[in-house]
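Down below is the structure, laid out as structure tokens.
Note that one protein chain is taken out, while the other chains of the complex remain in position.
Showing chain A:
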Amino acid sequence: MNRSRAVMTSARLSRRGFIVVGGGGLLLAGCGGGKGVGDSQSEGVGGFSGEDYAGPALTLAYWNGFTGGDGPTMQELVKNFMAEHDNISIKNNTIEWSDFYQRLPAAAQAGKGPDVGVMHLDQIATNAARSVLAPVDDLAEALGLSESDFAPAVWTPGIYQDQRYSIPLDVHTIAMYYNKEHFEKAGIKEAPTDAASLDEACKALQQAGYAKPFWMPNQWPAHLMFLSLLWQFGGEPYAEDGSAATYDSEAGVEALSWMREQVEKGYSPDNVDIDSQYVAFKNGENSITWDGIWQINDLKESGIDYGIASLPVIGDNAAAWANSHNFFMTEQAAGDEDRANAAKTFIGWMSEQSAAWSGAGMIPALNAAREEADFTDSVQYAIVDQVEALHFLPAVPGLGDVQAPTLEVAVNEAVLGQKSPDEALSQQASNATKMMQENLEKFGS
């Protein structure tokens, strides 16, 4: 809300001025021009040999969103890179992810964007379609990387229209956290692994005096839980070609019904507010919560005695939502051969630090790195089996923009008990399909 602006304008509105402003805006309409921004595919892409950049010293602008417990680990890596490369210095710019995706296209458009950066895998197609990113096929080739070197399914969503736009650094997913002290008091020996054992655990916890052991969120990360369950029940959220939303399938209804059931069975209170399931977990108010593995460092700091386990298999198969931090190079850097090569040198070096990046609470994307002690000694190693069951959203431009006002709303309404899962999902899936059709047209040309 922009109070001061409202005050400014109104204070200056005399009787006459008021009408002039109102009418003038209309009268003057029609002039002013839209500038079409010419976006030529830049030169200098391709032909990276894999040799470190050896040209004159330069500074690369590097953007990322590691604002949380992952920040210090990234800063350490950047410092190490600069120590090894005298001619490349890195100017780091860390921005909250939500702002990051708003600012990046605008900054890139204005030529003030980064040379290199990190973004989520599900944003690659969108930003490739927006000509923010430059292809890095030659880099992948020079590094000798191919699909088989990585965790399943993380490689292909980085390809948009037959060109590769990113190099994966990690995979991250959601896991089940539980309060060890509560489990001990309730006599639960092992973390639940399926619907039945989770149900038993909740009952045992209630008997041990923890009345509401498993709070069911209706906002973040509720949609990530829903997607995981949808995949577990054998559904798919979206058609691979981006033509339709398909989460109103039977699998989707089963998934969402299960989420609402946790409230109806009394394992979760009604109306859990934003983040409060997690805050409650940190304070020992509840016993089980599903959340991102990136919370590990935060939980460590909170001092709570917690355990972490793979998501229980509620549906027919093990499955979990996942995303991945990916390095990219921008069109802006691609326009200058020196910058492009320096950027690729940086990305190549970074991708080899996959194991050290475990310190940020993530799972290395490179298979080889998951064998290293940096990862095998980490907390998140406990859910290493889940890596085989990870699912990523398909590489469809604009999908993220579709999901927030549709799927997330349906999950919210159903978990709150305002609509039946069936009704909420079919309504929002049909909205989403319409938006996806519009996007196909928009990004198609």
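To be clear about the criterion, a contact is a pair of C-beta atoms (placed from the backbone, for glycine too) under 8 Å apart; a residue touches a chain by one contact, two chains touch by 3 or more; residues count from 1.
Going forward, contacts and distances are computed from a predicted model.
Per its UniProt entry, the chain excluded from the display bears the name "Sugar ABC transporter permease", taken from "Monovalent cation/H(+) antiporter subunit G", "Cytochrome (Part of pet operon)", "Sugar ABC transporter permease" or "NADH-quinone oxidoreductase subunit L". Touching the chain that is not shown, out of A:Leu58, A:Ala244 or A:Val279: A:Val279 (per the contact rule at the top). The residue from A:Gln75, A:Gln161, A:Gln207 or A:Asn271 that touches the chain not shown here is A:Asn271.
Checked against the hidden chain, the listed residues A:Asn179, A:Ser249 or A:Asn412 yield one contact partner: A:Asn412.
Within the full complex, the residue among A:Pro105, A:Pro152, A:Gly234 or A:Gly335 touching the omitted chain is A:Pro105. Counting the whole complex, the residues of chain A in touch with the unshown chain are 1-3, 6-7, 9-18, 22, 24-25, 28-34, 36-39, 101-102, 105-106, 108-109, 129-132, 212, 215, 218-219, 269-274, 276, 279-280, 283, 285, 398, 401, 404-405, 409, 412-413, 416, 418-419, 431, 434-435, 438, 442-443, 445.
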